[in-house]
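Written below as structure tokens is the structure these notes are about.
As you look at this complex, bear in mind that one protein chain is not there, while each of the others sits in place.
When the chains are written out, they are named A and B in that same order, and each has its own residue count from 1.
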Amino acid sequence: MTTENKEKYNFKPILGLAIVSLLICGLFFPLIVTGIAQVFFPYQANGEIVQFNGKPIGSNLIAQTFTMPIFFHPRNDSASGVDPDITLQDAYSQIPAISNATGIPVDSLTSIVNQNQEGTWWIFGSPYVNVLKINIGLIKQYSTVYSEFSIS
Amino acid sequence: MASDNEKTLAPTKSNESAPGGLRTAFSRKVLIDSVVRLSPKSLLKNPVMLIVEITFFIVAAMAIVPQAFAGVASPSLQIFYVEVAAILLLTVWFSTLSDALAEQQAKSTAGSLRKLETEVSSKKIVTEKWEKKIVIVKSTELRKEDLILIETGDFVPLDADVLEGIAMIDESLVTGESAPVRKAPGDSLIGGSRVVSDTLTAKVTTNPGETFIDQMIKMVESSKRPKTPNEVAITIVLIGLTAIFTIIIVALLGMSIILNLGADLSVLIALYVCLLPTTIGALLPAIGLSGMSRLYKHKIIAKSGKAIETAGDADVVLLDKTGTITVGNRQAIEFVPFASCTEEDVGEAAFLSSWHDDTPEGRSILKLAYEKGFVPKELNSLALSETYPFSASTRTSGVKITGMGLRLPKGGKSGRDRLRIRRKSSTISDQSMAAGIESEIDIVKGAPESIKTIVDSVPSNYDLIVEGISAKGETPIAISRNGEAIGIIRLKDVLKEGIREKIQALKTMGIRPVMITGDQPLTAKSIAAEVGIDEYVAQAKPEDKYSIAKKEQAESRIVAMIGDGTNDAPALSAADVGLAMNSGTEAAKEAANMVDLESNPAKIIDVVMLGKQLLMTRGAVTAFSIANDIAKYFAIMPVLFGAAIPQLQALNVLQLGLKSAVLSALIFNAIIIPLLIPLAMRGIAFKPTSTMTLFLKNTLIYGLGGVIVPFIGIKLIDLLLVGVFHI
Partner (left out) sequence: MIDAIQAFAVIFILGVTIFVARLLAPYITRVYSRVPSRLDKLLNPVEKFIYKICGIDPNHSMGWKQYFLAGLLLNVAQMVIAFLILVFQGKLPLNPMGFPGLNWDLALNTVISFATNTNLQHYNGEATLSILSQMTAIQFLQWTSAATGICMGIAFVRGFIVDSKNMGNFHVDFVRTITRILLPLCLIASLVFVVMGVPQTLSASTTLTTLQGTTQTILTGPVASLDSIMQLGTNGGGFYGANAAYPFMNPSPYSNIFMISLMLLLPTALIFVFGELLGKKREARPLLWGAYIIFGIALALAFIPNIPLVAQGIETRFGGFMSNFYTVTTTAATTGSVNTALSAMHPLTITSGFLGMFIQSIPGGKGIGLMYMVMYIIITVFIVGLMSGRTPEYLGIKITGRDVKLVMVAFLIHPIIILIPTIIAYASGAAAAIGVGGTSVGYTQILYEFTTSAANNGSDFLGASGNTPFFNIATAIVMFIGRYASIAILLALAGSMIGRKSGGTTGLKTESPVFTIVLVASIIILVVLAFFPFLALGPISSFFRGLMNGF
């Protein structure tokens, strides 16, 4: 079925193949994936943007700055610089300060942290919490407390 | 004429066993030679050692003018540089010593080979004016096709074929076999053998300088001996490793200078030389040469080093049944009488009919009859008998005894036998005189079917006995006396001593032995089963060997075989390893790539084993050499950058001092060469087991051993240096 060919190599297909591969790999594929993702998984495909009171206030996956003492704070070092998560220990250690600033009892803060544990499926990974999620959780649960700080 | 030549040819037993022991080889000549070989020019063919010598010059220069090496040498270390330089030179010398030793061994092999060929004068037969004339010429003046006359006491000047005459030849100088051999027309004579009785006319088959022995001498002596494929490949690995280590050392030197790590050039050089594959580099030539010498110890001449290696690779060994597996001939083992007779009757008749039968079978019948004491009373009248030689058409032979007498035959038998025969025959003669025996006896022996046709009546169990014997793979010979079938002689193929073990060894190594025989399938099967061979080809003609070899090769197998006849020549040249018998025809020897001087076909198995040993020795020393490097890193790396990176002391598992680390590693690296010379020359010991077992065992000994031994060795040398020399 194949013909043994000792002729000089035919260079002609190179340019065509380079362009065809550009079209398939560089355009067709990413666009197809974009199309499917935007239709079926728009939330994830657009960066897991969190809406709060009808306004986008951040992405679950990208850390945002929290400097006020009423919030849990993200790490300020990390490999990506936008690590959205902190360890449970880190979260617990921040609780007394937040409790002082807001008057929310330590127990309530601890339970909010515990409710938001992630990364604990079977044997893979160790628990952590998403800073944005627990802060939003705090605002929702203690909206009156937080409205005093003009956050709503 | 012989007296002069006898002097030159007289064998001095110790020299004959050629490649002499290591101790005797350590002569002054070897020492001088090893020093001469230190010149860089003669090291050109051993690049690894040349590099070591260059490093010696560098370190020597550092010892003399350390100031010239600012930054990489320190004047305070002058004595240390002298020590390092001395060990480097010693390393090169050990290598040249190994070369000189191997060369010496080869020379002694060549020398003993050449003894076989010393010029002798010989009697050339020339035909002038229709008249034959004998001219005395030097053997070197003889040419192929010349006719020569060889008389008692003469040496056979060159390989030749017997044309006329029968003579006893002493081949002990060539083959080491002490018993003289009978040579008749058609047989081959080996140059260097000697006629002990009678006269022969023979035709020279080679030109002087073209014999196998010449080829071997050339190969052994030539310094430009072509490398075998495996030697070439190993050399490439060595060059590759040398290149890698050169890059490493240059890079380390560069980094040391640029990053201010303060490495001393002499330490860096020590690391370099330790890493270089000096061990295998030094021993590789010796391993190959001594492999050839070992083969010659077995009285086998190889035409190339490659042939020996290929033998190690054999997948299939074609074995001729006759001569290789069995002693070559069937031997009588029993006289089976028919109802009317006794065993003695049959034995005596067999004795008489075989007296003139010079075949091995005939002699074995006589031997059996002697042993059983069946010596006939008609013995003395044999001289007057009339014999019927074996005829292929009737497939019988026989004897007709017409007169009486008491003369006993002369010759050959041992004193004890002769005494027994005499005693026996005297009683016979008494009986015969008293009984008045028949004056004429007609005895015929031969193939049972043939005898059946010439006798008056056949006993009812005749066929049964014959078939029973045949079914066992043995040969029945029927015997008749005066037209009456009296019994059967049972002949059996007898296995060569030790052949079963050798075949088993082949099989354990994964090599397939295939037996080739002209016998009937039944006979073939029975012998094959007895010796433990699973594959055999029965009713094979000599030409069939060629197609069998080709068929195996088509399946990509390496075929080893033996041959002696002209018929075998095509197969011998087709086979990857062809071992010709020296007694065989010139065509066979020409076609083969090895010749066995002793003409023992079973030696093909030894050839395979020697090939394997050679390959294994080479692999073992290579693996050992490379594995050694790990320990040397651990010895030298901690001290190389000791000043700049003190934490590398954590790698100093051997707890060596700064100078002692370098010296111990270098000394170990040097001393391992002479320590392994005996191994290189003897070859590594091995028991025939499966390829994988051999692999595993050798890998553990030489690979893993190669990792561990230097750690121990370097530490021991360190203890010695520190304890005794306070370095």
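Here is the rule we go by: contacts are C-beta pairs under 8 Å (C-beta built on N, C-alpha and C of every residue); 3 or more make two chains touch, one makes a residue touch a chain.
Fair warning: this is a prediction, and the values are worked out from it, not measured in the lab.
For the chain missing from the display, the contacting residue among B:337, B:398, B:513 or B:703 is B:703, taking the whole complex into account. Checked against the full complex, the one of B:74, B:622 or B:660 touching the unshown chain is B:622. Only one residue from B:251, B:653 or B:675 touches the chain missing from this view: B:251. Within chain B, the residues in touch with the undisplayed chain are 229-230, 232-237, 239-241, 243-245, 247-248, 251-252, 254-255, 258-261, 275, 309-310, 312-313, 315, 509-511, 555-558, 611-613, 615-616, 618-620, 622-623, 626-627, 629-630, 633, 637, 640-641, 645, 647-648, 650-651, 686, 691-692, 694-696, 698-699, 702-703, 707.
For chain A, the residues touching the absent chain in the complete assembly are 1-6, 9-22, 24-27, 29-30, 32-34, 36-38, 41, 44-49, 52, 55-62, 64-68, 71, 75, 77-87, 89-90, 118-119, 121, 123-126, 128, 132, 135-136, 139, 151.
Going forward, only the chains that are shown with their structure count from here on.
Chain A and chain B have CA centres that are 78 Å apart.
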